[in-house]
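Of the protein chains in this complex, all but one are displayed in their positions.
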């Protein structure tokens, strides 16, 4: 996976987030403050612009630029969290021009660690971590089992999707939804849903 | 028509206004400020209380007390206008203990004159004058033609009712409804409607 | 209808209890429904009394205090106060220099203040009156009750109040009040109707993409219904109506007033457009208010009021004022 691959991934996310913007905002309206879709739409539009304006030289450079842009443009909880995830992932990749599935797995693991450190959420708290953590695990497992890159990305996307859906019956313990107590039960977490979108975009780019 | 008759008239108005309160308010919502029903309900409830607390000695005394109470309790345009109407009518009756139909006609004419002087409205301006003026004329005509008291009060009530309905196609030139210009057309004037109620109450008491 | 009230019959009294509890600088006569400046009457100072229907808060009670009104008389919701109430306020604030009635031009307000002035005259109080009729949405002609009094009421109360505070005589205070009214114009726009507690349902119905142009402050429909559009365009309609009536120029006092249910954010957006419009006309908003000053219960919408300033009027506007809703310099 080269720089082009990662830039395309970001473009794919931008398009997916744009398409899902109102859906994400509606999820956030139910248990948050109705801005998650517009937040990410604003953020990833800026990411696409930044990548076009300052084309990165490496996969890591692409992810760091994406992360920094999200931090600069999104605000809210998701801006620093996603921003940190992409930055940490990018920093892990270093200067490598070509990323293996194993290196990608390690990078996403670092991204997850960044989200955990910053936000303090555990799995089961009904946050983006509930989609990101299983995705990272699935990717690591696929690498360990020696599957193809396509299989690995498939597995990660499916795990993220399942993790997002699995937030529905949970009671939130982090983020705004936690204010609702038991009333947060029965709704999908918007950040987990957007994480699933991001990993779905990764699968899409990988399958081309 | 003795003092009792006039007190009963006021009680009858109180009951009729109470029953029609929401209707009058709805008429006022369409072309005014949605308070005519509550204004008159508040006013005539106070009139009934005042008449019970300080029973008047003469028909004129009953009307003056009613008028003063309306001025003290109603506010808005209708308070001073109806208050003045009843006060002027009462003052015209003087100390008479028993009022003839002709005297009643003269009293109502004085009331109408008071409304005209204070509010400056002509017939056709879409105000209470459009119900009161024809009623006063009908009463005078009935007296002139020598009919019974019952016939005279019937004629007055019918004329007021017709006058109120006849305000529907008019464009208002006085009161709040005038602000609406042509949009005031197609609605019955609330003050004309309440005047019709007041004269209908007079007919009811007369027919007992 | 959902409202924060105890009982439809007690809204005015309950409001007055709240005003009394919140503002120690006021003396509230709940029974007679009068909000007094605590130190009224002030010997030798012209007293200022205003009043009108409730539902326009902070008008008028929020403008009682140093440098503005001496007493306010709230009526029932959208119903002018009664003569006795106004007369009690008038005699209560007379410090021997007479009392100015500031009256919005509505049939009910005019009649009740007139009767009150007569009653007060009988008690030996000299009363003068300023009639406020700034609303350009109503054509002033033989065929209407004349223009309505809306936002300029606040300008008249502030500027006449400042002059009265300086010790000017009644005739002077009345004159400056009339001057402010003559130099002021307003236009109002509604995005939604309002709901009075007694009626319980909205005063009119408005579609999802419709607005009312040329509304007053009593929840009545406006002169025309129009399609909803950008703030910039709506402001242009309002400002054109004002400018047609009294061309805008020079130093201008501007109020962008919320009708009670409008977010402050939107009022600032409107103000930005108003300021740009004025600039186009060669006028400048040298003094301004943005917020809820003359409201119609929970209505969403705004009104804009302009006043062509003079040096004297600006100085009086800037003079210290200390009331619940307008305060500076103290």
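Letters are used for the chains, namely A, B and C, taken in the order the chains are written, and counting of residues starts over at 1 for each.
As a convention for this text, a residue touches a chain if its C-beta (ideal position, glycine included) is under 8 Å from a C-beta of that chain, and two chains touch if they have at least 3 such contacts.
Since we're looking at a predicted model, the values are computed, not measured.
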| note | Check: shown chains touched by the absent chain are A, C
| message | So one chain is hidden, and I want to know which residue out of C:41, C:58 or C:146 touches that hidden chain in the complete assembly. | response | C:58
| query | In the full complex, which of C:88, C:181 or C:300 touches the chain missing from this view? | reply | C:300
| remark: Residue list for chain A contacting the dropped chain reads 25-26, 29-35, 37-39, 42, 71-81, 118-119, 173-176, 178-181, 183
| note | chain C residues touching the chain left out here are 1-7, 11, 14-22, 54-55, 57-58, 62, 191-192, 208-209, 211, 228, 230-232, 234, 260-273, 275, 285, 288, 290, 292, 295, 297-298, 300, 302, 322, 324, 327-330
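Rule of thumb we're sticking to: only the chains that are shown with their structure count from here on.
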| note | Top of the farthest list for chain A, CA-centroid basis, is B
| field | By count of C-beta pairs in contact, the leading pair of chains | value | B-C
| field | For chain A paired with chain B, centre-to-centre distance based on mean C-alpha positions, whole Å | value | 75
| query | Any idea how many Å lie between the Cα centroids of chain B and chain C? | reply | 32
| said: For chain A, give me the residues that contact two or more of the other chains. | reply: none
| request: Please list all residues of chain C that touch 2 or more other chains. | output: none
